[in-house]
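This is the structure I want to talk about, given as structure tokens.
Heads up, one of the protein chains got dropped from this complex, but the rest are sitting where they should.
Up next is chain A:
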Amino acid sequence: MTKYIRHAAFFCALLLAALLVNAARVQVFGSRSYDGNPANRRAAIARYGQPRGDILVDGLPVTGSRDSHEQLRHERTYANGPLYAPVTGFSSQEYGTTFLEHAEDGILSGSDPLLSPFPLYNDVTRARNPAGDVVTTLNRAAQEAAYQGLGARKGAVAAIEPATGRVLALVSTPSYDPAQLSGNGTTAISAWARLNHDPEQPMLNRAVRQTYPPGSTFKVVTAAAALDAGVIRDLDERTDSPDPFTLPGTRTRLTNEGDGCRDASLRTAFEWSCNTVFAKLGADVGAENMVSTAQAFGFNDTSLRIPFSVSPSTFDTTVDRAQLALSSIGQYNTRATPLQMAMVAAAVANGGQLREPYLVERTVRKGGETIATPGSRPPRQAMHPATAMTMKELMTDVVREGTGANAAIRGATVGGKTGTAQHGVGNTGVPYAWFVSWAQADTDLEPKVAVAVVVEDASADRGEISGGGDAAPIAKAVMRAVLGL
């Protein structure tokens, strides 16, 4: 019997070995796939187990965290949700994250390894780091001025500092309060459904994720291309421009809203926004030069991150001469985000040098210790410095005595360009009102702000829609806020 007892004992030892091997399989070798399973709530519990880091504007948090005492403990709160929604985005337990909440999630949620005091610290302690904060480049006064300026109208504002690329304001209206989506209960679910079915699309970030036909504001690019390419050498020399202008190779005749555009000089044509002159100018510059200048300003760039992605603005690269003529006055397939048009104004203001825009000044630990400063990226020459000087002169004229007079600020030099972009089938949609500008206070050494404003449905009851009438006052308010005038 002794032999058989030993056999049975050996059998029990086999069972024990099987248990140990299987436990090692589940707990050590297979743990990664189980931990990563989307149905496993542990990652979410850990993620919301501590307060989320804050997003700071002018040194003050515009976000917060609320202890809900539920399984996913901490929920996001927003101090002034609709105002900053295009920057912060939302952080929802149900629907994930967007914009800065998404791009800087590692810092804000505490999962970024940069937050740990020294490498591999967290792998040993298995603890989560306290979340870090994200300091933005936003200017609170500019942001508020833009938001109040748009008011109940649908539109967007982007403002940047030309010398650095710091984004000073990023506003989109109508907006929404991202706090509605923070939780994971029925309120968040119904808010999500409501916001997504709202025909006004409040969650659409029009400043960076919506492209519009830039219309006449694109003439800044066309003029710069013509000057760079040497097609125009003297601002006041008469151009050989018929009015109406027949698009090359077609019978389509292009006209102007006002008179005095026939053979107008570049200065006059820019000041009074002559479509015929600029269409012909674009065709004369040629597709190659137009495309290279547009791309130098940032068009067709699919890789721009500020740090969240920006929809690429487009300038069609395969066009015939008629299409090129239309493209050159901001029509046909030319489309731009408000941020892109702010970049155009900024490049002019900064002597032809374009700085890529960025929103995050630096990321810091809870104690205020800096983790990283993404900061300014190397500049790129969008046009000759001489061309930029000339463009500044042209844009200044527009505000001083042309269509952009509403943007003039006492005590500052302001350059701008209006635009009224027709759209819709047969141009039946309410036109978009554009204004792009930059401003330099008399006491400053360089322009401090470049702005682009687009108003989509500029109050139809007010009749005429124009960049100068609807958009320029908003740009003015933003520029004044930045300059402190």
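Convention: contacts are C-beta pairs under 8 Å (C-beta built on N, C-alpha and C of every residue); 3 or more make two chains touch, one makes a residue touch a chain; residues count from 1.
Note that in this section contacts and distances are computed from a predicted model.
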Practice problem: Name the absent chain as its UniProt record does, using one of the following: "Iron-regulated ABC transporter membrane component SufB", "Cell division protein FtsW", "Zinc protease" or "Response regulator". | Solution: "Cell division protein FtsW"
Self-check item: Listed residues A:Ala9, A:Leu114, A:Ala193 or A:Ala386, member touching the removed chain
Solution: A:Ala9
Quiz item: With respect to the chain omitted from the figure, which of A:Asn37, A:Ser190, A:Thr370 or A:Thr443 is a touching residue?
Solution: A:Asn37
Quiz item: Of the residues in chain A, which ones touch the absent chain?
Solution: 1-9, 11-13, 15-16, 18-20, 22-24, 26-28, 30-31, 33-35, 37-42, 45, 126
